[in-house]
Structures are given as C-alpha cells and as structure tokens.
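Just one protein chain is left out here, and the rest sit where they should.
The chains carry the letters A and B, assigned in the order they are written, with residues numbered from 1 in each.
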Amino acid sequence: MHRTGELYGQFQTLEQQKDSAALGMWVFLVTEVLFFGGLFLTYTINRHAFSTAFGVSSNTLDLWLGGFNTVVLIMSSMTMAMSVWAAQVGKKKQVTVFLILTLLLGTTFLGVKVIEYTQKFQHHLVPAYHFDITYHSNHPLATDKPEEIANEKEELEKAVDRKNPANDQDLNAHAQLYFSLYFGMTGLHALHMIVGAGLLVWLIKESLRGRFTPQYNTPVEIVGLYWHFVDIVWIYLFPLLYLIDRHR
Amino acid sequence: MSIMSNVFGEHKLPREHYLNATYGIRSWLLTTDHKRIALLYLASVTFFFFVGGLFAAMIRIHLLTPGGYLVSPETYNKLFTMHGVAMIFFFLIPSIPAVLGNFLVPIMIGAKDLAFPKINLLSWYIYLIGGGFVLYSFSTGGLDTGWTFYTPLSSVYSNSAVTPAVIGIFINGFSSILTGLNFVVTIHTMRAPGMTWFRLPLFVWAQYATSLIFILGTPVIAITLLLAGLERMFHLGFFNPALGGDPILFQHLFWFYSHPAVYIMILPAMGVVSEIIPTFSRKPIFGYAFIAGSSIAIAVIGFLVWAHHMFLTGESTYAALAFSLLSYLVAIPSAVKVFNWTSTLYKGSISYDTPMLYALGFIGLFLIGGLTGLFLACLGLDIHIHDTYFVVAHFHYIMVGGAVMGYVGGLHFWWPKITGRLYPEFLARTAAVVLFVGFNLTFFPQFILGYLGMPRRYHTYPEEFQALNVMSTAGASILALGYLLPMVYLIWSMRYGKIAGPNPWPATGLEWKTDSPPLTENFHVTPIVDWEPYDFSRRPDLGLIAGGSLAPAHGDD
Partner (left out) sequence: MSEHIVSPKVYAVILTTLLVGTAVTVWAAYQNFGSLNIVIALGIATFKATLVVLYFMHVRYSPKRTQLVVVCAVVWLGIMLALTLTDYTTRPPNGRLSTPRAIQTFQA
C-alpha cells in the first residue's frame, strides 16, 4: 500500500509521477467537458425550438437562491486555490483551514440545491410526475407575494395566447423538456459536487497528518483542478437555466 | 543473450518472467501488471467474441431461406441487435487496445508499466460489470432496437430489456475512457531516455490516436445513452416526438461517438500492420512520419463526418453536403497508409509468415471496405444503398477483414513475446488462408445483394436473393473454422509450442530486445534509445546478413 508522497514503482522520478498525475487529471477533465457537452447540445437544440416554454420555465426558478449558490461556488474556488497556495508556501495549518472552508461552501451549495429541488416537487414542476406549469400560480403558497403570482399568471397566459407570435400550444410538454434538462444538468452537476466533497474529506484527513508540503502537494492541486472544473460548469448553468427571458 | 541462436538454435524460457513471478488466482485478479491485465482482457474479449459469433451464426442460418423459418421476426431483430452490441462494444473496441495495447505500449516505450496500473485493473473490472449488465439484458428478454438504439423505439416503444443494456454500455464506456487516459499520459510522460516522439513505433502512434478518440468521443455516447435510459425510465421527452422531443438529436449525439468509434476499431489494426509489414519485408517502413501523422489525421477528421449516417433522416441537405465532403476527406489519410505499406513491400525481402499473411490480407480487404465507404459517402448513391446489405458488407470488410485480421495477425506476431512460445506455422498459415477465403465468401455476395436492393435488418428477403445468401452462409461456416483453428493451436502452443527466444522473426522494436516472456518490470535495465525505428541496417545483433539468406524461425519446421 503506497502512502502519499512516495515514489510509485512504475515511475522513474517524483517529477515524472507528478507530471503524470497532473496530465491524467487534465485528460479526465477533457472527458468531463464532452460529457456535460452532450447535455449543453441538447439544451441548445431544445431552447432554440421552444424558446417561449424555456423562458416561462426559467422564470419559475428562484433567482436569489441561484445567485447565492453562484457566489458560494465562486468563493469555494477561491478557497480551494488558497489551499493549494498554502501547501506551496508550507503553511500546513492553512491548507486544512482552506480545505475545510471549501467543503463548507460546497455543502452549503448542495443544501440550497435540496431546498430548490423540494420547491420543484411542491410546485409540480417535476417532469412526468404530475407536472403542471400552471400549478404554482393557481396554488400560491402563503409566503408568495401576490404581485409575483399575478405576473406569473400573466406570463403563462401570454405564452399560450394564440395572438402572440411566440405562442406555444404545448407549453406543458415543452416546459417538461426544460425541467428534464434542469434536473439532468443540475443533478449531474450536484453528483460531481458530492464526489468533490468526498475528495475534500480525504484531502482534509491527509492534510491533518501534515502530508502536504511545498515539495509534495499534488493531490491538493489535482483535486483543485477537478473542483474548479465543477465551478466552471455552474458558471455556465446559472445564466442558461436561471436567466432566460428575465426581462419579460 | 545472443540472438544469433534464434535461427535454428535452442532457446530456454527465462527463469523468471511475468507469468511465473507470482502464483494463485488473487495474483491474477488483483494484478497491476499491464501484461497480466492484457491477458485478462484477452480471455474476456474472446468470450464476447463467441457471444457475438453465436448470434451471427444464428442470423446466417436463418437467412438460408427467404421465408425465414428459424426464428420469429421479433427474435430476428434481437439477433442482429445483440450481435452488434456484443461485437462492437465488448469485442472490437477493446480488442487491440486492451489486449495488445496494454501488453505492448509500456514495453515499446521502455517503461516498467503504464502510468496508472491500478486504474488499468479498474478498467478491466468496469468492463466486466458493463458486460454483466449487457449479458443480463441478453438473457432476460434480449434487445431488439439495433445496436444503434434509435429513439423513440429504444426509449419508449421497445418491449425488450433496453435499460440494463444501456446501463451496461454506459458503464463499459468508462473502461474505454480510463484505458485511453492511461495510454495518453503514459506515452507523454513515461518514454525511456532517447525515445523521442519520432522514434516511437507506429503501433504506439496508432494507440495514441485511438486513445484521443476514446477520450473525446466516449463521454458523448455515455451521456446520450444516459439520457435515453432516463427517458425510458422516467418517461421524459428528450427524444420522443410525442412529447416534443427530437429523435434526430439522438442520432446526432449517438453518431458523434459512434463514427469515431469505427476509427477506434481500425486505427490499432493499422498500427499492427505497420509493425508487421516492415518486419517481414526486412525494410524500414516507407514514410514513417506520414503514417504517424495520418493516424492523428484520421482521429481528428473522423470527428467531423458523423452525420453521413443520417443522410436519409431528413437532415438539412446543406449539412449533408458538408458531411459528405468531409467523409471523402477522411479517406485520404487512410489511402496514404495503404500507399506507404505497399511502398514498403516494394523491393523488400518478403517472407510469408502467418502475421504477414494477415497483414497482406488486411491491406486488400481494408482497401475494398474503404473504397466502398466512398460509395456510401456519395449523397445520391447513398439514397439507393443506405440500409441495404451494401452497408453491411462495407463495414464487415473493414471491421472483420480489417480490424479482426489485424487483431489476429497481431496476436500471432506478438504471441512469442507474450507466451515465450511459437505456434505451429504450417497450421497457422492454413488457418489464415481458410479465414481469408471464408471471409470473402461470406461478405462479397453481400455487396451484390445490397446493390440489388436487399435491405438490412429484415428477417425475410425476396426469393431471387437466396443463392447469394446461401453463398454467404456457406462462407460464414468456413470463416468460423478459420477462427476456431487459431483458438485451438494457440492454446496448444502455450504448453507444447517451441520456445521462441527473445526475437524469433527478427524484428527491430524495443519489445524484441527483452525476454520472451518479459520480466514483470519488462527490462532488467531501463533502455536508452539511440536508434531509429525499423532500422534493419545498423542492427548486427539481429543476425541478418545483407544479401544473405533470411530464414526466420518457425514453430514446427
């Protein structure tokens, strides 16, 4: 069983080992780009075809929660980068601190996602499961502001209005396409964050043993690469899912 | 370690090598030695070859008569689907990379192992799990959607076991991805001192190009099948027109991977041929840089042509035009290879050893398969021959006449290195000829059938096509014999074959400088490379005398 920091048998030098680890993570991230890319392509084609439904659906998302999550993730990227820096300059305690901060921010993100998903279930916005895009406006919660509900109703009516050039007679069906993509893309993203959280837990454990030094901090660096990638996916998901047709 | 004795002299197996270094089933199932993992893959891909071959046999027997009396139409749909899924995802795609690539790439670059040996083992287990799901699907209702899983048949209407199959192929994709990742990193970072990019054997260039496709293409089929599976399980609407979805989108996503996948299947075989031809012509390969570059070119351009599978779907004519043009373009690097191999043969000192027979067969059959691809890339012509047996013949010429012959030829070529023993040469040459004859008898009639209009994936056909179908089935039985023979004598040779010595052919690669079978760490001392590839002239250790007789070692002479 090899311990972190030692030279593995197949390599000639530690340099080669570090080089391989970094390249390996980068190549893996390439596969992730193409993996998410298929979803982005599906999104593009569907949004192009059903822009009205996508606009209406996007407006049902809570912009405050989405925006908050975006800020949280960006900050977690910062703390992740700082943990790499701390390892590079030999500040071992700070490595652990920044890793824990990253984990906390990541968990906050996931917690908010749980809240959002629960809301979707409550508002009948889960595809193929009693889906009804008009449910929320017809059954407002006590916490909803009346003028927002009125806005929502108006938007829905305008969307199906035959006199409107952008009308969509199959709003419910097409809105389900949006929400299938919403759950698919954010769900896949959340899965990646959970994996990232697991990796952070392992890193925190190792950092508490003082394993990461200026000479050896490869695991922190490559988990960092993974974490930043997951952040980048969200940087695209946020405007594409939350900010369609907000000006209407 | 004198190679002079390899011509007629006696050899002994090295005392310690990777096969006897450790014993017991755990030492195999938990191995991280790339050579042992290669053999684990050899066993598993051979198993799936049998599975796919069984379905092929049933198809050909069913097609002996136009009435289609062997199986019901629904079962027939399952037969060709399962044949395709087993052969493509579980035999062809892993075959050369996971067996020969795993075994040879580290040795050819002078390394002790791949960059990530544990991930290599994980790849194999992922392959088994994926295979398990697919076998479960085959045995609990089968699969009738075609290996192409077109929606909404696969995602909505099919009553067969689509979901486990889709899960299995999804999982198997990660096996490919990890193998490709391992190869790319290894080739970049683990080359021995002096092993520059342009001293790499062309087999390594081919594996590198293949690995690029693994990395860039496989994730897309993964997400596509995931979406189709989710659609089936949760009644979503991505690809279902009744819910506003788009079946053509599925096809775009599917073929974005599946076309480059065919280059995954052929590039490694081309790499094998590039190793065999110079060895048995005793000449350096002609145009090394062009063959290396053409591998990369095929990998890149191969990503730009996928919608030629969709000419008849109602896709935009302008897009079809672009894809047709690009499909013609991708033929050029392949042609470069064929020209260069032929030029290598010219004025070479050629011997017709078994691997050479397979390599020569490859060149001829790949040529036919490749040229008929151009027929299909032509928009007007494709309207007539799309979804006919012309297509079936085209891709079998490339995948069987090309890729499988490359695989079998490569197995023979490196068998002495892998096992330390030689197979019986006369029997092997006979089997190669039997295979070649059987193959052509099976598939050439299918070009004619397709051109005459016999559709593919139909369980019956008009009576006037029966003669050619009978010919094809007869050929298939000869082809089967051609595959069974090597399975028998190769296994036989592992125990009773003549000991090969380090370099029986002789060949110039780095792998031939080490023991047969090699040490677990491949080399006693890390080699320092200061020679060019395929350079027969400055290698006195090969025992080749210019102008003299070049008698290679044979197994049973």
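Assume a contact is a pair of C-beta atoms (placed from the backbone, for glycine too) under 8 Å apart; a residue touches a chain by one contact, two chains touch by 3 or more.
The model shown is predicted, which means the values in this text are computed figures rather than measured ones.
Contact with the omitted chain, checked across A:62, A:116 or A:170, is made by A:170. Of the listed positions B:220, B:376 or B:468, the one in contact with the omitted chain in the full complex is B:220. Within the whole complex, the absent chain has one touching residue among A:92, A:124, A:153 or A:228, and that is A:228.
What chain B contributes to its contact with the hidden chain is residues 188, 216, 220, 241-246, 248-249, 252, 256, 303-304, 306-307, 314-319, 322-323.
What chain A contributes to its contact with the hidden chain is residues 15, 18, 22-23, 26-27, 29-30, 33-34, 37-38, 40-41, 44-45, 48-50, 63, 67, 70-71, 74-75, 77-78, 80-82, 85, 88-89, 169-170, 173, 224-225, 228-229, 231-232, 235-236, 238-240, 243, 245-247.
We take it that only the chains that are shown with their structure count from here on.
One simple way to say how far apart two chains are is to compare their mean CA positions; for chain A and chain B this gives 38 Å.
If you check the complex, the residues on chain A that touch chain B are 9-12, 16, 19-20, 23-24, 27-28, 30-32, 34-39, 41-42, 45-46, 49-50, 127-128, 170, 173-174, 176-177, 180, 184.
For chain B in complex with chain A, the residues that touch the partner chain are 106, 111-117, 177, 181, 184-186, 188-190, 215-220, 222-224, 227, 230, 234-238, 243-246, 249, 252-253, 526.
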